[in-house]
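Only one protein chain is missing; all other protein chains are in place.
Chain nomenclature is as follows: A and B, assigned in order of appearance, with residue numbering initiated at 1 for each chain independently.
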Amino acid sequence: MPVSGIVLNCVAARVNDIALRLAEVRCLEVHGVLPDGRIVAVIEADTVDDEVALVSEIQEIEDVISVQVAYHNFEDVNA
Amino acid sequence: MSAEPTYTGITRRQFLKGGAITPIAFMLAGSGVATVYLRPADAQGFTLRPPGAIAAKRFLSACIRCGKCAQACPYRSIRMAGGEAGIGIGTPLITPREMPCYLCSDLPCIKACPSGALDKELKEIEKIRMGTAVIIDRESCLSIRGLRCEVCYRQCPLIDKAITIEPRHNTRTGEHTIMEPVVHKEKCVGCGICENSCVLPKPVIVVQKSVETQKDSYEF
Partner (left out) sequence: MGLTRRDFIKASAAAAAFAAVGVPVVRPKDAQAAEAGITWGKAPCRYCGVGCCVLVGVKGGKIVATKGDPAGPVNKGLNCIKGYFLSKALYGKDRLTTPLIRKGNKMVEASWDEALDLIASKYKEAIAAHGPDSVAMYGSGQWTIHEGYTASKLMKGGIGTNNLEPNARLCMASAVVAFMNTFGSDEPMGCYDDLDLGDTYILWGANMAEAHPVLFSRLIDNKLKHPGVKLIDVATRKTRTTKMADEYIAMKPQGDLAAINAIIHVILRDKLYDEAFIKQHVSFKRGKENAPYGLKDKEVFNETPADIKNLTFDEYKELMKQFTPQWGEKLSGIPAKKIEELARIYSDKSRKVNSLWTMGVNQHSRGVWVNNLIYNLHLLTGKICKPGENPLSLTGQPSACGTAREVGTFAHRLPADMVVMNEAHRKKTAGIWGIDPAKISAKVGLHTMEMFRAIDRNELKCVWIQCTNPFQSLPNVSRLRKAAEARKAFIVVSDIYPTKSTEVADVILPSASWVEKEGVYGNTERRTQQWFKMIEPPGKAKEDTWQMIEFAKRMGLGHLFPYSEKGFYKEMWEEYRQFTIGVGKDLAPYEAYAKVRGMRWPIKPDGKETRWRYTEADDTNVKTGEGIKFYKAPGNKVNVWFRPYEPPAESPDKEYPFWFCTGRLLEHWHTGTMTGRVPELKRAVSGATIEIHPEDAKQMGIKNRDMVRITSRRGSVVLPAEINGRSTPEKGSVFTTFFDETKLINELCIDAFDPLSKEPDFKKCAVKVKKA
């Protein structure tokens, strides 16, 4: 199960709303919201393909400018 | 890597759409290993433009977003910005980590530009100033840590000019040399090949905005 740390660049004025909306997305945890419009989050998915789909989906959210991946762990853990 | 443009049959609309959306998904799916990277230069509001791009503010008004430079680029280094660029939507940019500028000696991108946003007076590769490479994280740089990496140096198209190696004694081991890559901003064209080739997940050498060399009266 891959785990990734991602950074979202959002329109600054809308960043809190977006963070709230993201918090509802399954497999995603919001870890930090920065005043300049960036959100730090962690996503986990079942497969890398699911992960790519999830990132694409987040990208579609209005006022999300870009999604970038900062950390990617894909080792097998069942703990 | 093929030098042939392979996308000639695609309409501009498809091209723009593809160019804007695929990279991130591609990066994820394509590399699949360890850490995928976040470009620090982006975070600092600097956009790497094609060779010959005129000053940032004028560029946005001069560029007619026609995409001809991108079509002329044999390496597909130039892509057209998507919505993330805000007012810059549809303007050409280069993301070195995906594909840097390989400095074609005949500068086809400039030749293709109908608007003057890319300066037609620019004919020599050495005079290009897209940006300047900077080692932003010296503590992580493998070469500075004494490892024999120096990939950025050996891949630099202006090797020994834009990047040189400054050897110094490695005090930790006592018997090896630290071969430190040093960027010379007066020679660096900002092509991003160093940034592209850096082996670390988050490149420690990145292209940033060129800063004009300050003139003063001090003489050596």
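Side notes on the structure shown:
Quick note on the criterion: contacts are C-beta pairs under 8 Å (C-beta built on N, C-alpha and C of every residue); 3 or more make two chains touch, one makes a residue touch a chain.
As the structure is a computational prediction, the values presented were derived from the model and not from experiment.
Of the chains displayed, those contacted by the omitted chain across the entire assembly are A, B. Interface residues of chain A facing the missing partner chain: 1, 3-7, 29, 31-32, 34, 38, 40-42, 44, 68, 70-73, 75, 77, 79.
Residues of chain B in contact with the chain left out of this view: 1, 3, 31-35, 38, 40, 43, 102-106, 142, 146-151, 154-155, 157, 159-160, 165, 167-170, 172-179, 196-200, 202.
The rule is short, and it goes like this: only the chains that are shown with their structure count from here on.
Per the touch definition, chain B reaches chain A in the complex via residues 21, 24-25, 27-29, 32-39, 42, 83-84, 86, 202.
Contact residues on chain A toward chain B in their complex (touch as defined above): 4, 7, 9, 48-49, 51-52, 55-56, 59, 65-74.
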